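Chains shown are a subset, placed as in the full complex.
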């Protein structure tokens, strides 16, 4: 079993963090995992993405040509990664910001209004957690609880209390909103 | 297995250094290795070690020279252009037989280049980028776990042979997160003593640390003694990994990040019925010439894959010595080939 | 009729808000419009108050503003180059 | 824009700037300094004889912002590169644009010796008290107690020293024609800084001397402050440590 996810969006949308939490969840579940950011230019701003590979054996390439799941948090990310999703994979499209839908018919598309759902939860910043919930569901190899635990560990002390609660709810919301499995 | 932590390669090398007893770090910011400097800034003083953000890479390596001369386990880290600036100092460390660990989280070059992963500094690391006949012990990790382990090993080997050791990583390894089981921390007080170190000439004659010998015969002697240690290292410290080589009729040679990507290629090739094996040097100096040479007897071709124009390739050819064809596939400028790019090249050789 | 006009190049604007503070007459505000890089864009919320003093333009780090002034008053603004 | 027909343009993008969009963060003074430099080049009409030397730092692309010849120098070596150009072609106007890590840490020797030789160049020194490009490490100019990624507890003068005051250091030398420290935290200071940059260039063209224009600048990202708050921090705190004004004017 080896699965790969690409998280992509604007800098500031929290896609690197979402990927990190997925990686930690995988580690906690005893899997091998790599998390590789586009550490991009020595400059500020721009887009950001990361690739997470999960496997039950040691991982070779942390670069993945055809990820099983792509999370596109904004339009440019969809444009860039759509064509790379593995046949039979899933594209999660942040429909709050992206009106376009992937043209491919060999992948499953999940339209997830991540920002809207986050706003509904009263915390616009948790759009990435909503998205992560969707990723976990689409991927289908980790329990949601692993992601919740990893999120708590990743956010550390500052995530106690309300902030933790809203993040957890966001994860759950994204998870619930999404159909299980790949295509 | 010890408790695993999720760390970047940069953090893992920094933490492993502290656990290996490193108590002096001098560095200067440069992407993609800033996290090492930053990790040291926040963790080394707590461990009772000295941290200085130096005014430059030149200053940093010379601070290392001082701290290493004082007998303390010492490290610096940088990335390609910064390593170039350190080369005079590295040559001095080598010439003064000082142990020191240097991390090169390499990036695209030459010049300012960019900050993407690259392996264009292999020659510099293994053939001695600085002046004079010196060698560094050069270790090339391919995973975060291995980065932590080789950082530890680097300190031990460097102390044992009084030869500076360099970890040749790249931006990808430095930036990526993987689970890592960290080595047990060691108390610097428990490490083997360094009777040659500058600790104040109390109860003994003065110790002198220098790379200077005006008389050619003296300088030759210093060099010959050092080269005798190099021979010892070559004899005792070769490290490499082989994957599916036993029945291979085609071989990839790749190190570091490229080496791990090649593992995926081996799996894919085998799935397609190609009997591909991988030879991954872990010590790139000393280079495992003999074991590679032996494998070369048994295969149709040895394909070198590098993030460079073909630097380790020369060592591969020195190892193969005409026994079979030695095609090359490389990318430059921070471009990282995907497994299928490489598989395409493999099929060309098959 | 306003004496001046500050024209913001929306694609250059990064929404830093410095022009908003710099304008002595409260002409500018960050609008709810986002440009293609995801930044909120500065715009004239009170165009009628604009004097064309060009302080906003002189302050803008991204040279995103050009300023126009009524012909009569067209002494060149300090620091601007026309 | 039909409604602008009765209006004249009183502030336009300097002609000596290219159309490229700056790569700086929102609110970063680097962009403003670029504009000021462009305005000065326009004013003096020297676009066709100016060479911009870009540093390594957030301004690494500076050579591409201008419709002037440009060169990208190694980190810290812009003053040496500028020296090489100026000595090879004394008729060119050479501007060395450098950050505080670049100029005052790794480039200390090149900075001091170019100034001491009185190289006929103009150095624009962007003192934002931090290493912007590499993610906010301590610079030689970082304030006492200021946090940075490489001094997470704040700069401790006991082990890291106090902020280096470059203009003061250069002002002790005999050769420089013009040494000044400026700021950009409000319109008045922007205007003064503009004058200073112009004067420095004019001195190079007319008097063939060395000038250093130190500009106290912000780094909203590195400081983790919104741009306007950063300006207030400059006004209230930074200019106390780095007093503004001309230190040397031998023009």
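Remarks
When the chains are written out, they are named A, B, C and D in that same order, and each has its own residue count from 1.
Methods note: a residue touches a chain if its C-beta (ideal position, glycine included) is under 8 Å from a C-beta of that chain, and two chains touch if they have at least 3 such contacts.
Being a predicted model, the structure only gives us computed values, none of them experimental.
Whole-complex stoichiometry, in terms of the displayed chain labels, is A x2, B x2, C x2, D x2.
Assume only the chains that are shown with their structure count from here on.
Across the two candidate interfaces, C-D and A-B, the one carrying more C-beta contacts is C-D. Separating the centre of chain A from that of chain D, both taken as means of CA atoms, is a distance of 41 Å.
One finds 54 Å separating the Cα centroids of chain B and chain C. Between chain A and chain B, the centres computed from C-alpha atoms are 34 Å apart. Each of the following residues of chain B touches two or more other chains: 31.
Along chain A, residues 41-42, 45 each make contact with two or more other chains. On the chain B side of its complex with chain D, the touching residues are 28-31, 34, 37-38, 41-42, 52-53, 55-57, 81, 111-112. Residues 4-5, 7, 11-12, 14-18, 21-22, 39, 52, 54-55, 57-63, 65-71, 74, 76-82 of chain C are the ones touching chain D in the complex. Against chain B, the residues of chain A that register as touching in their complex are 20, 23-24, 27, 32-37, 39, 41-42, 58-63, 65.
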